[in-house]
Each structure stands twice: as C-alpha cells, then as structure tokens.
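Here the complex is missing a single protein chain, while all its other protein chains stay put.
In order of appearance the chains are A and B, and numbering begins at 1 in each one.
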Amino acid sequence: MLQIINMYVNGRREELAVDIRESLLETLRERLNLTSVKKGCGVGECGACTVLVDGVAVDACLYLTMWAEGKHILTTEGLKSPTGELNPIQQAFVDEAAVQCGFCTPGLIMTAVELMGKGRKYTREELRKEIAGHLCRCTGYENILNALEKVVGYPKEQGGE
Amino acid sequence: MYDIERYIEAVSVEDAIQHLKADPDASVISGGTDVLVRLRSGKGVGGTLVSIHEIPELHGVDRLLDGTLVIGPATCFSDLAKDPLIRSCVPYLGEAVETVGGPQIRNMGTIGGNLCNGATSADSAAVMQTLNARLVLQGPDGSREVPVTEFYLGPGKTVRRRDEILTAILIEAKDYLGFTGCYIKYGKRKAMEIATLGCCVRVKLGPAPEDSGEGPGTENGGGQDPAALQTQNAAGPKSRIIRDIRIGYGVAAPTPIRCYKTENLLRGRSASDPSIYELIGEHVLEEVQPRSSWRASKEFRLQLIAELARRALREAMLSSLGNSLLDQTSAG
Partner (left out) sequence: MESVGKSMKRVDARGKVTGEARYANDLKPKNCLTAKVVHATIANGRVLSIDTSEAEKVPGVVKIVTCFDVPDIEFPTAGHPWSVEPAHQDIADRKLLNERVRLYGDDIAAIVATDNVACERAERLLKISYEEYDPIVTVDEALSPGATPLHPNLRKDNVLLHTSFRSGELGEIDYEQAKEKAAQKYGADQLLEQTGVYKTARIAHCHIELATSWAYVDTNGKVTVTSSTQIPHIMRRVISQALGWPVGKIRVIKPYIGGGFGNKQDILYEPLNAYLTIACGGRPVELEISREECMVSTRTRHAVRGEVKALYTRDGKLLARTMDEYSNGGAYASHGHAITASIATIFKDLYHDEYGCRSDATTVYTSSATAGAMRAYGVPQAVFIADCLVDDICAAGGFDPLKFRMDNCVGAGFSASNGITYYSYSMKECMRRGAEAIGWEEKRKAYEGQTGPVRHGVGMSIFMYKVGVHPISLETSSARMILNQDGSMQVELSATEIGQGADTVFTQMASEITGITPDRVYIVSTQDTDLSPFDTGAYASRQTFVTGKAVKKCGIEFRKKILDYASYMLDRPAEELMIWQNRICEKLPEDESTKIDPAAVWADFPDVDFKPFDLKDLPNGEDSILRDTGNIEGRPGKALLDMKDLAQTAFYSLSRSEHITAEVTSHCKENSFASGCSFVDLTVDMPLGKVKINRIINVHDSGRLINPQLAQAQVHGGMAMGIGYALSEELLYDAKGRPLNDNLLDFKIPTAMDIPDLETIFLELDDPMGPFGNKALGEPPVISVAPAIRNAILNATGVAMNELPMTPQRLVEAFKEKGLI
C-alpha cells in the first residue's frame, strides 16, 4: 500500500514512499523526523499538530498525506534562519514567557506564522478567535496572546481596537 | 494510520462517481474532518476512500446571471466566510460557518461535508434551511436537484445515495435579496464546539401594504433592486412591515428544520410592533422537537429555542433598521 509522493517540506523537495493510510502527522513525524508536529488527540480537537499547507494552517492529524502531493508544507523546524536566528514570533514566545510545557507551542507558532503571512494586524479579541483551535492547559493563553500581539497585534498604545 | 484498504484520488466528478459505482465499499472523502474522525472511531473501516479533495470545479463561489449563487461543496469554511459574494449576499452564512470548530478545522472542513454528514448540529444547517438552498446531486444516472428542506431523512441520514456527489449548492436571488439575518450558535464554549442549538432568523422588511400596494407574504424579491430596498428601509420602522421572514434551527429536532407556521404568523406584522418578539418565542416552541441527551435536556433546549429566536429576530431587525429600532421597542 506504499505510494510515491512528492512534496516540499520546509522548502526542500521530498520524494517519499508513504502508506496511503498515513496522516500527514505520521509522515512528518515518522518518516521525516519532524517531531515538532505533536499529537494530542488525533481528531482535530487540540491543534498541537498544526502545520501550514501552502500557507494555510491545518491539523496534520486529519490531513491525508496523499493530499500533500505537490504542496508546500511548513513545520516549526522550518522557521529558524539558516544561521539559527529565531523567527520574530518564536522570539516573542521566548520573551513573553508564552511557553510552559511546550507541547502546544509549535502548533500555536504555526498559526501565528499563518497570521503573519496575511500582512494585517489583529486586535486581542481577534487573536483569541484565531488561536481558538489550539488547546493549552498551562498558560491560560495570556502570555501567548501577549506574544502574538507583539508581532501581529496593534501597538499597545493604540488600545488595540 | 487510518484503516482503509484503498485510496483513490478522483480527477473529476465523473471519475469519482465511476469509482463509487464500481466499488460497493467506497465512500467519498472531501475535507476529511468528519470522515477521518469516524474511521478512527472504528466506523466504516476497511473500505475505499474516493477523495474529491483535489477536484477544482468543486471549489469556490459563483453567481449566475439571474443572481443565483452557486457554492462549490468542496469550498472550505474559511474560504466561504471570506468570499466576497458570500459576504455581500448572505453574510449570515459566512458568520455561521465561522463558528465551526476552530480556524484549522475551518481551513479543512467543507460546506458540502457539513450538509452531507446529515447532522442537525451542523453550523450551516439552520441558515441553509432559511435560504431554501437547492442541492445538486450527481450520480451514475445523471443529476438531480433536492431542496435542502427535503434533504434530511433523520440523524446522520440524507437522501444522498452512496454513489452520488454533491456538486453544487444553489441559492436563488429571491431567497437572499433584501433580507437581513442573524445566526446564533449556542454552545458551552465559544470555539471548538458542537452546537447545543443553532438559530437563524432572516427578515425582509418593506413598506406597509397601504404604502406599496403589495400584500404581505409575497416572495418576489428576486428582481428587486437592493438599493431601492435600502431606501425603503431608511423611511423608518414605523411604516415598515415584515414582508418575509425565515426561521431555521439546528438541533431543535432530529434534523435541521424551518418554522413555517411561525413565519406565516409574523409575516405582514409591523416591524415596530414590540409583541413580535414574544410571538416568535412562543410559537416556535410548537414547531420544534428537541430531545434530551447528556449534552442538554429538552427543557433547556426549549428555553434556548425561544430565547434565541427573540434575539436573532432582534439582531436581524437591527441589521435592517439600524439603531432606530432601539428607540421603538424594548424587547429582548
């Protein structure tokens, strides 16, 4: 039941033999060792496995690998600059103490990268809606929102509205 | 891994139908957010998946010359919500699908899947009911159109046959022009939620019969110029009547429903009549059949059904009349 698939993962072209039954979550973790893609539920309820497919955030657990043919996949591993500098959203997560156990973190960062790609600013309430597909049990979302506001929010002094 | 034996990437609708016809264990997968969850729970395992995920003609929204909106069933919720035609013609549909799950699910799940899963709790269901949407089903023997109000057979059951593909969702101009509307999803959480209840109320206001010569209850909005309607609305609520009203529910019965009797009762009433809110709340209760489950009791759902009708009506009226309504009534 193996089939050859071609896709671009973190900018690199990959030609892989995959099982047709695989989710993108499994392919990225098991075949490409991209373990930032976390499994928290397997049914799209927690958001820990969020990756970008052609710039759009999806739950990799509910995305058949077969659908990825020809597509561009981005995971957290693909965000650092070639010399190791953090992406601004990664840095904001560090600075704002938005990380605790860290298990939901890569998925949230991918949603944030999707937002950055849209080239607009968000209010705090809009950001709450944009990250509502990620469950976090450690942070109460407070510092995550602070980190996001730093990068894709309105400057604080403008009141955010 | 998902327990399937075969996977087929259909290249066209016809191709998908051929495969479905040929293989009795084959079923359709589009966005995957329902189908894969079912498979994981051990239901329908060991069969063939025919994917329509990558068929371009099933994506996007279009408008025909007669104003009919054509929604591609494989359009995901987030694309639907931001589509300019949806935002201008049926914004409440966009708002409704913006309440599905969370952002990632909305990037994956499709409007067609939301209908075809047959769930009364589907977030588009109540709105689709009020839009009199027509569903185009294509099978091995050709194509047929089914009104969404006749689409559901029971919980999780629709008239769609296993080898049919939903190829388009049609909404005629007469069903959206001149209407304002509101969809309220009631859930225990504000996101990642299955609706405890969904209520959509849409109204079309117009001049009172003595002003316009038109009787109430007409549904000939098809050719009406939206700009003219707005001018009429600007005349103020005192002289406005409810020319048309549509009330749709999800989870108020085993399938999504319309409340035709209540609609008939309210049609023709003055927009400034404060009693319409009590009326809608009272009368919808006679048309619904909510069930008790561990998610919510029947009594609680009845409370929500009445309260949400009042609030959705009020919101729909506000969209038509603006804040002048606030001075006219004290309902809500």
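Here is the rule we go by: a contact is a pair of C-beta atoms (placed from the backbone, for glycine too) under 8 Å apart; a residue touches a chain by one contact, two chains touch by 3 or more.
Here the structure is a predicted model, which means the values were calculated and not measured.
Residue in contact with the omitted chain (choice from A:V9, A:L79, A:L115 or A:V151): A:L79.
Listed here are the chain A residues that touch the chain not shown: 21, 29-30, 34-43, 45-46, 48, 75-77, 79-80, 86, 90-91, 93-95, 97, 99-106, 109, 124, 127-129, 131-132, 134-145. Looking at chain B, the residues touching the absent chain are 1-3, 42, 45, 102, 186, 188-194, 196, 294-297, 299-300, 303-304, 307-308.
Going forward, only the chains that are shown with their structure count from here on.
Centre-to-centre separation of chain A and chain B, using mean CA positions: 31 Å.
Touching chain B in their complex are the following residues of chain A: 19-23, 26, 42-45, 47, 50, 56-59, 62-64, 66-67, 69, 111, 129-135.
Residues of chain B touching chain A in their complex: 1-4, 6-7, 9, 29, 32-33, 36-37, 40, 49, 51, 53-54, 101-105, 107-108, 190-192.
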